[in-house]
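Handing you this structure, nothing more for now.
A single protein chain has been omitted; all remaining protein chains appear in their positions.
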Amino acid sequence: MVETKPRKLRIATTSLAGCFGCHMSFLDIDERLFDLVELVEFDRSPITDIKHCGRCDVGIIEGGVCNAENVHVLREFRVNCKILIAIGACALNGGLPAQRNHLDLRDCLQEVYATEASLSSGGIPNDPELPLPLDKVHPLHEVVKIDYFLPGCPPSGDAIWRFVNDLLAGRTPRLPHELMHYD
Amino acid sequence: MPNDTLPEPGVDDALNRNRRDPARLVQILREVQTQYGYISPAALTHIAGAVGLPRARVEGVAGFYSFLHTRPAGRYRVLFSDNITDRMQGSGRLFDYFCSKLWLERGKTSEDGLIRADLTSCTGLCDQGPALLVNGFAIPRLTEERLDAIIDLIRARIPVPAWPHEHFEITENVRRKDILLDHALQPGDAIRAAIARGPRAGLETASNERSWREAVLSAPQGPVATLEEIKRSNLRGRGGAGFTTGLKWEACRSALGQMRYVVCNADEGEPGTFKDRVLLTRYADLVIEGMTVCAYVIGAARGFIYLRGEYRHLLDPLEEVLEARRNAYLLGHGIMGQPGLDFDIEIHVGAGAYICGEESALIESLEGRRGVPRNRPPYPVTHGYLQQPTIVNNVETFCAAALIAIHGGEWYRGFGTAKSAGTKLLSVSGDCARPGVYEYPFGVTIRDVLEDCGAVDTQAVQVSGPSGVCLDETEFGRRIAFEDVPTAGSFMVFNRQRDMFEVARNFSHFFAHESCGFCTPCRVGTTLLRNCMDKLHAGHGSQHDLTEIVDIARVLQATSHCGLGHTACNPLFDTLKKFRPSYERRLSSLAFSPAFDLDGALAAARQMTGRDDAGAHLQPEAAEGAGR
Partner (left out) sequence: MNQAQSFTLDGADVPYRPGQTIIQAALAAGRYIPHLCYHPEFKPHGSCKLCTVKVDGRDMAACTTPAAPGIAVESDTQEINDQRRMLVQMLFVEGNHFCPSCEQSGNCMLQAVAYDLGVMSPRFSHLYPSRPVDASHPEILLDFDRCILCELCIRASAEVDRKSVFALSGRGITKRLIVNAASGRLADTNLAASDKATQVCPVGVILRKGGAFAVPIGKRKYDLKPISARALEDAPRPPGARHG
């Protein structure tokens, strides 16, 4: 058998209705980044500044879905990534942004842009350039099929490293008790 | 606006009528509800104080039952029966017609506080639907003309008791009689026969109820001899579970306790069944006779008929029958001149909760609580009403017991099959020429029933209601019997024009609405299943959803607290197996589709921004070239 160096896996990452905290945590894998770049190359990601996701092996998405643009980006990832991972509390259950879900969106917009004295000058923005908000914030798995979930707010660098390593090695990712966190 | 601190004047009357008994809490709340259209905060506080319960407990009981309201719910509360048979008879269209004529939104009281319209689970008028309840009273055979008349009556603010009687005329539609429906008994015959089965020594010497019972326990006299006949008959419960009646009575009779109780389960809530309504209308004496025989056998002095709220119209006639029997010494003290043979019956009326058909939930409700099934063991035969030995039997079971008391067990065993003695009443509805009640000896085939009721082009029969089994045409040779197709009596027929997915979806709504909410799997699972079915209905489903339905249903079956959860998935399993294309043709994607309507989720923002450009919409994935 001829030993061939395995092809580098192509990874894309993005943040939807999230805070980029999961991405910051990703950087917390520190010097292990050097090991990682031996195994993977990055497509769309804040690391590369590529604007659109191409064909990828793995997509990693933090943040939930709060507006029309989030839906488009999420769909683009789904079409292009063989494996799609939801990372962090917001991607899993909507997180902090979803805490608006018990409010009526109309009331929110009205209060922020019309009733509230300090902001009410311009009316409700209606520029077609702006993505419209959804009436509720949803986790990713309610919009597209998600293959793996990595909980945490954010998951620690160690958890991400463990998870990605399992994945790259072809193992179904599992987290030991000390790395398993929803907060 | 009523004073918030004072309860309405009629509340005390309701309390007094019910002896301020906390066990009669559901009755108290129901009577206040009837009089005032809702149970006000002040009434809740007052009732709690009067019966000696924490207010939150009383509020919790009121919150459990569909027909009780703790907020004003309209002077006229109109509930359209939402069984699949009502739907098939056009109830959906009629409901919309009614709401649009009165400018009503479903479940919302009109601004003038006059009316509220909503849907309710099957009202047991499937053979003469579509039906509705107005302030608790049933109106069958709805048409636009009848609704117009109702609307006029409501607008004229005429009280429901003063409405023309013709609207409330309910027919019995008895189509086939056998030994039960064709019985020729006179009131008292069965009790007399039971007493005659043994020498009278024990009864005559007994000076009080307790020693009477102990006497009958020790010698093979009338009660024991009658019990032997019940056992010999192999009679099995007609409510669905099919437990052997004789063994149940014997266990109750032998159980230790201060008092014993006989309860007639007339909470006929399984969608599609209405034979108990007919028995209670036409054969009330036979039902009560059977209860009295049971009381005689087990030594009970008190009995209850738990009448489902939907059958409120039967309350007064039943009270009249009870009174007539008291006057004829067939109820009360010293029945038929037998010293110590004391037995009387109270009627409890339910308030809209299917789960109360489960015997331990029924007992909870009888005791004035939320109708939540108990943990078992112990079983009601040893720890039932007020923790005392209690028999809970179906209406039809008591009728059969009365026949057996007269004719004996051997006679009864001569009908039916080896394992299913006697006859069974079927409530036939749906796509057939002659819906109604049919009595057959056990062993009748599905095909024979279909032929008799004039069903043509039949593709499926749902036997025993949503919790039963859905049979397709390859199974019409199967037999109604405990050993083949057991049933509580519901028999709904669907012809080839019907969409079996919609049948299953209707049932999924039923179970989600009727789950008591005690255990996690049933409380959440029935709602998740309903949501999955609605998603498929809306054309947003995928194969993934079909897999999810099966996975959720398996957990419901394995882990639910009671039969409601265990059986809630039956219609989904059956139709997914036998009518799978009716699901598949609705799928929008082979693999996955979103949980909600994406474009619809932007509607609020479109409205507020006034935008309608392409960016203000989300197309289905297929259109965008996505999906997977």
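Of note:
Read from first to last, the chains carry the letters A and B; within each, the first residue is number 1.
Simple rule for what comes next: a contact is a pair of C-beta atoms (placed from the backbone, for glycine too) under 8 Å apart; a residue touches a chain by one contact, two chains touch by 3 or more.
Quick caveat: nothing in here was measured; it's all calculated off a predicted structure.
Put simply, the missing chain touches A, B once the whole complex is considered. Of the options A:Val79, A:Cys153 or A:Leu168, the residue whose C-beta touches the omitted chain is A:Cys153. For the options B:Pro54, B:Gly337 or B:Pro581, the residue in contact with the chain missing from this view is B:Pro54. Within the whole complex, the absent chain has one touching residue among B:Gly525, B:Gly541 or B:Pro571, and that is B:Gly525.
Taking the whole complex into account, subunit B touches the unshown chain at residues 41-42, 44-45, 54-57, 59-60, 62-66, 353, 370, 375, 512-521, 523-528, 531, 548, 551-552, 555, 558-561, 595-596.
Remark: the residues of subunit A touching the chain excluded from display are 86, 89, 92-96, 98-99, 101-102, 136, 138-139, 141-142, 146, 148-151, 153, 174-175, 177, 180-183.
Heads up, the rule we're going with is that only the chains that are shown with their structure count from here on.
Taking the mean of the C-alpha atoms as each chain's centre, subunit A and subunit B sit 49 Å apart. Partner subunit A is touched in their complex by these residues of subunit B: 544, 591-592, 594-596, 598, 601-611, 613, 615-618, 621, 624-628.
Residue ranges of subunit A in contact with subunit B, taken from their complex: 68, 71-72, 75-76, 78-79, 104-106, 109-110, 124-126, 128-129, 131-136, 138, 142-145.
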